[in-house]
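Every protein chain except one is present and positioned as in the full complex.
The chains carry the letters A and B, assigned in the order they are written, with residues numbered from 1 in each.
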Amino acid sequence: MKHIIRQVFHSGKFVVGFCIFVTILLVVIIYPLFITDSPLAILGQGTFFPPGIYVSTFDSINSPTTYTLDLNDAAAVRIANKLSSDDRLAIKDWLLVAGIPEDQIDITDTKKLLDQWSSNYDPKKNIPGMTNAKRNYFVRLDNSLKGLLSAEGAIIATKNPETGILEQTGIVNQSDYVNINQVASVRWLPLGTDNFGRDVLNELVKATVVSLQIGFVAGIIATLIGLTLGLLAGYIGGIADDVIMFITNLFTVIPSFVLLILISFSIGQEQRGAFTIAVVIGFTSWVWTARAVRSQVVSLRNRDHVNLSKLSGHSIVHIILTDILPYIASYVIMALILQISSGILAEAGLSILGLGPRTTDVPTLGLMMNWAMIYQAQILGKWWAYFPVLLTIALITFSMNLMNTGLDQVFNPALRD
Amino acid sequence: MADEKKLCLSGSGITKVFGIGRQKTVAVDHVDFNFYEGEIISIVGESGSGKTTLAKMLLGLISSTEGDIYFLGQKRDISSQKKKQEYWKNIQAIFQDPFSSYNIFNKIDSVLLDCIHMRGGRKLPYAKKVELMSEACSFVNLKFEELTNKYPFELSGGQMQRLMIARIFLLKPKILLADEPTSMIDACSRATILDMLMQLRDETGMTLIFITHDIGLAYFVSDSVYIMEHGKFVESGTADEVILHPKEVYTQRLINDVPKIYEEWDLSTV
Partner (left out) sequence: MANVMLEVKELTTKYITRFGEDVYAVDHVSLKVEEGKALGIAGESGCGKSTLALSLMGYYFAPLHYTSGEIIIDGRNISGMNPDEVRKSILGKEIAYIPQAAMNALNPTRKIIHFIEDVIQEHELYITKKDIYDRARKLFETLGLPAEVLQKYPVELSGGMKQRTVIAISVLLLPKVLIADEPSSALDVTSQKMVIKMLRQLMETGLISSLIFITHELPLLYNVTDDIMVMYAGQIVEKANSKEAVFDPIHPYAKGLMGSIIVPEKGLRDVKLTAIPGVPPNLKRPPAGCRFAERCKYVQPECKVHSVDLRELEGGRTYRCIFSEEQLRKAYQNG
């Protein structure tokens, strides 16, 4: 046994797959220990906030200490943030129409450009061929540029609750800074938020756990059913074999995914928990395990060591447990790994069709894909809503298949090099 | 002498049919036999003659389609697991391929311990069991101390087959069925295996049934010989009768086709 395990870990493919899988497992185990927020809590008012660190504006203003930093490029960075190169080109277009010769326009010279803009821009003026959207764009641009070059600070005013008059309580200068560590409320959203405004990373970790659970439950159910039926059919033979193989063949010719869809649909949205889905997947995917186990057992049944075990007076249970199972154990473990990864994929497939577990309990990888698809994340370019999910599914199934190939190389002498 | 011989295993009309309908094949076709106690019997046949199927029926590993087998004058009853276990205390086997005869996950100790347990020695103190196992191993020229905690596949083919004999030594069955026990091992080890089997028979007085395709081996070891062709016994009798003076055409052909060294081998007959 030790020897076999050592051999397994000598297989490069297995080790790589194992490392990826264990890393994923460790992440999904350790992450919830530190981040205890509910994965389905809605944080954002709005859809698809991009990844980043969110700092409370109110808390920044009311930060206990402010620091004055004289940074040379602060103004330039601020301007660049508001006035992108696309905006500059749009300004140039306007100025050209307004009759300024091209050689006098320098889009890199921000001050001159803004001067020319403020003296030439007229919201009522109409450029031939200009769309409504473009007109609105120029209005927006004009508003955002106001005060861009001013060195004045911003005034903070609070309303006097008695008089209702605004009173100046402070001023925020352009050179005022707060330390992000001293701001009371900061939230890092490494993968942004999804369509409901939920933290994608938090959701992803929980979804991975649930999907793995679904995969394991489905895989173990499928393998157990397949193993039992295969052992019975193979070892007992005769009529038992014929009956079991008849049922197995029936299941083989019905595409299991279609069966899965029909069963999920008939259960109904409200009854479909994650566990129910796992059981349904398990009950529809045992066929190949059963067939494979049966054929292995049939060839083992006639081997001399089984005959010898019989002659030693061992019971059928003993023979199956000690003389048959160990010989097919490696095969069954490989089948289990494949079943787990295909269980995860089957859940994702079902959920994308809207037939996955009900959406109110827990997220699954499939459900996350489903939500991202419904809210058109892929069209809007909100990659953080679906790409990490895809990557997780791919990594899980890839690592499991890699482990499977590695095991195959160890246990199948024909593939050994 | 002849009237003193006691029937050990006999059968009449033993038939085994595999498959149903059009795929029906008759592997063993109404064979009759009388094996006497203490005899060495050879069942000789080419591959596909049904000799291994017959062996499995004798062992009770598969049931016969027709016919009854009588053990010590009584109809053999192996209808339940318990009765089978009782029967298997009396009949044991050595198989052709030593490499597939052992469970590769079980250690040699457990192979031998199984035999002690089967002989009712489950409650013996461990030291006594070790003593029994060492005795069995030394009978076949193996050292138990070297084998303990080893796996059968770490041995050579000849050693494995000897371990099989050690098993029989512990079990002391009334009948030993040896299915091509030497065909997978080298000629030099063959003599060792045969010697040990003969010695074991002399000590225990067991009945020895050889299943073989090697007519030379059958002649060398056995008292009576049964020649099998297409599931039927075509000729039987003492070894000298059958092999030196064959009556049936099939037997004659079989003996003719085996290479000779003392006499001229007539190649013109094929």
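The rule is short, and it goes like this: a contact is a pair of C-beta atoms (placed from the backbone, for glycine too) under 8 Å apart; a residue touches a chain by one contact, two chains touch by 3 or more.
Everything numeric in this text was worked out from a predicted model, so none of it was measured.
One chain is not displayed; in the complete assembly it touches the shown chains B. Among the residues B:V17, B:I62, B:L124 or B:L194, only B:L194 touches the chain that is left out of the figure. Considering the full assembly, B:L254 is the residue among B:I78, B:V130, B:I209 or B:L254 that touches the omitted chain.
What chain B contributes to its contact with the hidden chain is residues 46-47, 141, 156, 158-159, 186-192, 194-195, 213-220, 239, 243-244, 253-255, 257-263, 265, 267, 269-270.
Basically, only the chains that are shown with their structure count from here on.
Centroids of chain A and chain B (each the mean of its C-alpha atoms) stand 65 Å apart.
Chain A makes touch with chain B in their complex at residues 303-305, 307-316, 322-323, 326-327. Every residue of chain B that touches chain A in the complex is listed here, in rising order: 56, 59, 61, 81, 84-85, 88-89, 91-93, 95-97, 100-106, 114-115, 118.
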